[in-house]
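Only a single protein chain was left out; the remaining protein chains are all shown in position.
Naming follows writing order (A and B), and every chain is counted from residue 1.
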Amino acid sequence: MGQAIQAAEAVGAGTPPLLSIESVSVELPTRRGPLRAVDGVSLSLAAGRTLGIVGESGSGKTMLSRAVAQLLPASACLSGRVRFDGQDLTALSPQALRRLRGRAFAFVFQDPMTSLNPVLTVGGQITETLKEHLGLDGAAAVRRAIELLAQVGIPNPEQRLKQYPHQFSGGMRQRVAIAIALSCEPKLLIADEPTTALDVTVQAQILDLLAREQRRRHMAMILITHDLAVVAGRTDAVAVMYAGRVVERAPTRTLFRAMRMPYTRALIAAIPKLDAPPHTPLPAISGLPPDPTRPSPGCAFAPRCASADAQCRTAAPPLKAVDVGAHQFACWHPLAGAP
Amino acid sequence: MRGASDRSRPVAAGNGEAAPLLRVDDLSVDYQAGGNTVYAVSGISFAIARGETLGLVGESGCGKSSLARAILRLVAVSSGRVLFDGVDLTQLGGAPLRQLRRRLQIIFQDPIASLNPRRRIDDIIAEPLLIAGVADKTQRDRRIDDVLTAVGLDPALVRARYAHAFSGGQCQRIAIARALILEPELVVCDEPVSALDVSIRAQIINLLEAMKARYGLTLLFIAHDLAVVKAVSDRVAVMYLGKLCEIAPTEALFQHPAHPYTALLLDAIPRPDPDAPIPASLAVGEPPSPLAPPSGCRFRTRCPRATRRCQEEVPLLREVAPAHLVACHVPLSSAGPEAPRPR
Partner (left out) sequence: MSVREADLATPTDEALAWLASLPVNFWLALAWIAVIILAASLADALPLPSPTDMDMLAQRQAPSAAHWLGTDRLGRDMLARLIYGARISLTVGVLAPLIGLMIGGLLGMVAGYVRGALETAIVATADVLLAFPPLVLALAVTAYLGPTLANLTYIIGLLGIPAFTRVARAQTLAFANREFVLAARAMGATELRILWRELLPNVMLPLLAFFLLAVAITIVVEGALSFLGVGVPPPAPSWGSMIAEGRESLEIAPQIAFLPAVTMFLTVLSFNVVGDTLRLVTDPRQGTL
């Protein structure tokens, strides 16, 4: 599977990426001073591929996804460029952006209870999107909505169309949210922690659904999560974020087999493994996640890193590539890498 | 609906002679929600030996939180008994119950909500001591300092502050300190790390293990994450829709799950390994509502092995291997063709 990916990467290398994030930074004003939620992030994604963005709370992954869709809070300050399908999103007018959203790229959020309107029927919410973006009339929109609900695996779609979100279970609601997101055949789907609020058996179903729909529609997908295990088998490339910056970016297999960033290794090590016997002490990462209102001049992970030295604390390491261009990491003392 | 409890006592791992510290006997918890009855817990029985950690696993709606709160008498028990060190908690009330409460404590899932936002940390941690009647302030202060240091916090930095100044992980440490200051015997941990970041989870898990060793605790560790439960438990119990499916020593449960639901849970867990096979979403549909649980075996609507008997007869906990009990008419056998992949 790894070789297939590398071959595909080589093939896709010539065509321009569908999504290109160039040095994007997001600053939010807070009571305690400006907060750099995202700091100079550059990523790209080709059509039909899946990018996993992994980070803990405060890493900036959600703000980054909002920045891509230009859905930031009004007080936020965005710098950098976001290019989608050849267009510069940061330069578009609000009307043009609104036309793109839903059509060209769509969102699936973590909590389906708050991302669905509780006072509108599920059918109403799907047809609203269809009428707005595709210009379908009432009857055609309803037919398409029933089709979509069936595609996402909701039984009895004709009846369920008339129900309200609170009448669905968590997993079902997320399916509805996915149906709304897919209704206009977007080229890019951004899923922000789509399964965090769901049970593990339902999680597998939802992730399978996303993967299936992605293959069918040849859609690009960004999967944002804090769970490395979720990205392990379901993404082509993974970007690990810490304190607003991308600290490692690599094709998935390379990341897990030959990670260079100590944070990535520490993160994987801190996850309790199903294979380990009980009462195995976990190698925990000491310290706390950094305070985003007080950025340090050096590497943000230095206070918690076992291999940090004076250089790490004073100068922020740049994200640079080594060997194969696809694996980038930001560390002065990277790990040994592939055995 | 509620089957007769299985009188064969689940044998505690290792020592069979000592009386268990906690014994739950045919416990049921129902509550009313808008005119309907929610059968949160239906006839559950198990025991925890002194010094043991029992992990309790289940998905949302299975009733594990209701069970935790019922054991501590924080919600009403509809029927059944909870025997703590031989004393039936369901029969106690008023002052005797309050006295006994000091020996059982609980840690909640949401660390920030479990601390009073308008009280200082040292007030919060001193509260159990005040309730227990420790009048001497210097003694209280000393104990507060000791327990804060034990959980890895610097008392000088923490005591004068309020909960909002701390992160989730730190708040959970404070909550653990508060639970431990009276040196209880049993601590119920209700999803203590689910709301925390991955890197902090490992810290708190390690802390709980350390505290267990230091204070000689017995733990009931509730979680929905099987890997986390495996890391801390001596035995694991699996709950589904208010009933106990399986209970076994940890390794036995994970290597040779007997209940189809346990196997399903294990299969569905994603592994942080890109070469591992994609978890199979073998479960059909969603868990039914606890308002109207299915007849017979509650898992039958999603079980790939369900038979007619499963619909008609409620399965009781039976021993299929030493100390390994399962409530199923068609349990998986470790020697059969459906033997789970060795992990």
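As a working rule, a residue touches a chain if its C-beta (ideal position, glycine included) is under 8 Å from a C-beta of that chain, and two chains touch if they have at least 3 such contacts.
Quick caveat, the model's predicted, so the values are computed rather than measured.
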Residue of B:Asp85, B:Glu127, B:Glu183 or B:Glu319 touching the missing chain in the full complex: B:Glu127
Options B:Ile44, B:Val57 or B:Leu115, residue touching the unrepresented chain: B:Leu115
Residue in contact with the excluded chain [from A:Leu100, A:Val230 or A:Leu288]: A:Leu288
Residue numbers in chain B that touch the chain omitted from display: 69, 72, 74, 97-99, 101-102, 104-106, 108-110, 112-119, 124, 127-128, 131-132, 152-154, 157-158, 160-161, 164-166, 170, 175, 178, 182, 203
Where the unshown chain meets chain A, residue by residue: 31-32, 286-288, 291, 294, 303
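Here is the rule we use: only the chains that are shown with their structure count from here on.
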Rounded Å distance between chain A and chain B, as computed from the means of their C-alpha atoms: 32
Contact footprint of chain B on chain A as seen in their complex: 1-2, 56-57, 169-172, 199-205, 207-208, 226-230, 232-234, 252-253, 256-257, 266-268, 270-286, 288-289
Partner chain A, residues of chain B touching it in the complex: 59-60, 167, 169-170, 197-203, 205-206, 209, 224-228, 230-234, 250-251, 254, 264-266, 268-281, 283, 286-287, 343
